[in-house]
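Have a look at the structure that comes next, please.
All protein chains of the complex are present and in place, except for one that has been dropped.
Right, subunit A next:
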Amino acid sequence: MSFYQYKDTIEEGDLVFAFISRGTIKPIVITRDQQLNTRYGHYEHNDMIGMKYGQQMAGARGYGFIHLLHPTPEMWTLSLPHRTQIVYTSDSSYIMQRLNVVAGTRVIEAGTGSASFTHSFARTVAAEGRLFTYEFHEPRYNEAKRELEEHNMTGNTLITHRDVCNDGFELDNIPENFQHDGGINGDVIFLDLPSPWTAIPHLNSVISQTSRVGICCFSPCIEQVDKTVKALQDEGWTEIEMVEVAGRRWEARKDMVKDIKDVVKRLKDIQSRKNQGIENRRHAKVKSGEKRDHDQVDSGDNGSDSDKKFQNLGKGFNPFGKGIRVREGDDGFEWRNVTKVEGEVKSHTSYLTFAYKIPVPS
């Protein structure tokens, strides 16, 4: 059960995530005599067998490398084939925390979609919990069902092909080990449906009748929230609150420290060189339009030791590497650490409408 437990060594038949780059994580099943081909080299499955999870692997032709990672729901979320808009970790982690999803919780999810949240739920409810997931779109259902089987997740996850909005959640033949008091008895409901308000009235018969039940409806439009809230009120749900989660990823970068004293010093230097006509000769040496790495530039006379950080910078005083290609963090310059938010922010995923239902005292 790879999504439920770690192992250390890669074996034939294992699901492995080949981490190629941040944006490219490829799930592969280790099969003898197969090869993983990427822009960054070729990798023999045979060579992966016996390697440790987490190991870096060099390309078969001597260039490129990948990391071989163990499956986790979070890696799966980053790698999975998108069949629908997926629920990202900032949303899913908050929903599980707020609704107190822990080992043993019984969860109802509709629809399954790309099964991203399904993996996360299944991990967290663990062997003693149960996940009932419903998908009405048949090809997506088949895909997800196959995935759950391949990932050995059917021990605690039951997928059903069903339009819950019209046909409700009740199941005729619940496997014995999925029953609780003879039924589904959900503790936590997650509805990621176009019209959750049509599904909400069907919930009463499949939720716990003895303890508090939590729900989260996941809808992108405020009009959907409006209808959902009304449906929840009508069905006796309380503590209704809608929130949205803003998730951001920050990148660590370096920014050059440019001291005004050095700017002034450089300007003086240029001025004095101009006067001597040296500036013109330097231009003749550099091919126009083409930038060079700073370490390719002649270092000229090494200058005094006190100015060591500006050595290798070519003729003249050039504290910020003007005219040459400088990479972030290159030696010879002064840097400070800064953060930059990811290039494209998920500014809106969906509205999350939470509510609770308390069984009526008997």
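Heads up, the rule we're going with is that a residue touches a chain if its C-beta (ideal position, glycine included) is under 8 Å from a C-beta of that chain, and two chains touch if they have at least 3 such contacts; residues count from 1.
Methods note: contacts and distances are computed from a predicted model.
For the chain that is left out, the UniProt protein name among "Eukaryotic translation initiation factor 3 subunit L", "tRNA (adenine(58)-N(1))-methyltransferase non-catalytic subunit TRM6", "Nuclear pore complex protein Nup85" or "Elongator complex protein 6" is "tRNA (adenine(58)-N(1))-methyltransferase non-catalytic subunit TRM6".
Although one chain is not displayed, subunit A still touches it through residues 4-6, 8, 19, 21-23, 39-41, 52-59, 62-65, 67-70, 72-74, 89-90, 92-98, 100, 102-104, 120, 123-124, 126-128, 204, 208, 210-212, 222, 225-226, 229-230, 233-236, 238-252, 254, 327, 329, 337-339, 342-343, 351, 353, 356, 358-361.
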